[in-house]
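To keep things clear, I will list the structure first and then write my remarks on it.
All protein chains but one are shown at their positions in the complex.
Presenting chain A:
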Amino acid sequence: MSNLAILPIIIPLIAAIVLIFFNKSVHISRALAKLFSIISLGTAGYITWYVLEHGSVILETGDWIAPYGIVLVMDGLAAILVLTTNVITTACAFYAPHAGLEKRERFYFYPFFFFLITGVSGAFITGDLFNLFVFFEVLLMASYGLIVLGGGKVQLRESLKYLLINLFSSMLFVTTVAFLYAVVGTVNMAQIAERVQEVEQQGIITTIGILLFFVFATKAALFPLYYWLPKSYIVPNPVISALFGALLTKVGIYSILRVFSLIFVHRTDLTHEMFIWIAGLSMIFGVIGALSTSNIKLIIAYNIIPAIGFILLGIGVLNESGISGSIYYLVNDMIIKTALFLLVGIISYVAGTSDLRKMGGLIHYYPSLGWLLFLSAAVLAGLPPFSGFIGKLLLLKGAFEQGEIAIVIIGLLTSLLILYSIVKIFINGFWGDKETMGNIEKKPIKGLLTPVAALLALAVLLGVGAELFYPSIESIAAYLLDPEIYIDSVLKE
């Protein structure tokens, strides 16, 4: 039964290998990609149900006892994130055939796609710091392939920046793991946590913790390490942007959540206080970026940064409502960012431009597209009764409990500006006379809209049916706040 934990890694991996053989035939590739993504989604759903019902699944690979081998820990948090990842994968696998990728699909688009999912799932599940690094590299390698696929001039320039910054942070990751290994003598997260607890996190360990935060903050694009993100995320095809925006930064913030709720939790006055300020600055600078541009893709890409700030805020306050708010917001944001990236992909496809100043009156041609965008803006900004509202409410409640009033005000103002930045797309792009853009030809977008509509339906369900999901999120938050449970379940003492 413990082999359940490996399935979300192994299924996309097998899918990627099988799809390499079928790269010449686009039709078979598409059918197989859809099939594998549905199988993977079903498995992830079953695993999530199993974990929430019976407690976490620990897999000791190769039958080696816990601190000596690599452990995979499928706990509640990993399970719901894997499930969300698979929901996004399925939506993207159904969107990709209509996204105008024919030539790229022949050049191993789907294998890269599934290798990316392998890396993301692996990073969520692993219980070993060096193994986390390896899975980071798996997903980064796949993302290098995806970002440059097609070989446009802009893509080449942006992929170079993306590659350099990620190589640098990966190198720093290895160095930090080496420091930590030299001090505590292990890379198993549970055992690191146990040993850090024994020495009560003396100075050097806090330093290593902050270095590790620096690494993950670069991957997650937090202030002041976000400058590489916006431009490089908008150059590939919308499907690829959606995968990046939904998954890559979220793996970084997940790693911060895991490491700073499990290992470095004894000097919260130093580390977690810093997080709250970085969270506030990320919100401010991210939303300024989103307001500064009239490129619709860039608006969405900048909106990633305040969302990461919100999630970090919950980790910073480190109480039950803060952490459960973070988890709720993380899941909500993964889904809604995918939907938004896919939506602006459709808009720039039908309008023939990404520049907001050249658009107008699209609602006369594409009413369903316009209302879906409006709905997603409401979900993203956190209007009740949608899912963004519940996450933010919990986060701000957590910040209030810690007495951080300033950050609450920043958070509320940021939400307002986020709403404005998305509604700006709606007002300038969709309102106006029918003839603003001349008589445009109506393009068929049904195949593109269906996956987005499904994602948005799920996002609405997450908000309206919060009563259903909240108890499990709350139990996961309680579990994260008590590192002893994780350590005992892995080391079996």
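As a convention for this text, a contact is a pair of C-beta atoms (placed from the backbone, for glycine too) under 8 Å apart; a residue touches a chain by one contact, two chains touch by 3 or more; residues count from 1.
Heads up, the rule we're going with is that contacts and distances are computed from a predicted model.
K.L.:
Given that one chain of this complex has been left out, which of "Monovalent cation/H+ antiporter subunit B", "Phycocyanobilin lyase", "1,2-phenylacetyl-CoA epoxidase subunit A" or "2Fe-2S iron-sulfur cluster binding domain-containing protein" is its protein name according to UniProt?
P.N.:
"Monovalent cation/H+ antiporter subunit B"
K.L.:
Touch as defined at the start, partner being the missing chain; which of A:E60, A:D75 or A:D128 qualifies?
P.N.:
A:E60
K.L.:
Of A:I20, A:L163 or A:L291, which sits in contact with the chain we cannot see?
P.N.:
Considering all chains, including the one not shown, the answer is A:I20.
K.L.:
Could you please point out the chain A residues that touch the chain left off the display?
P.N.:
Touch with the absent chain occurs at residues 2-3, 6, 10, 13-14, 17-18, 20-21, 59-63.
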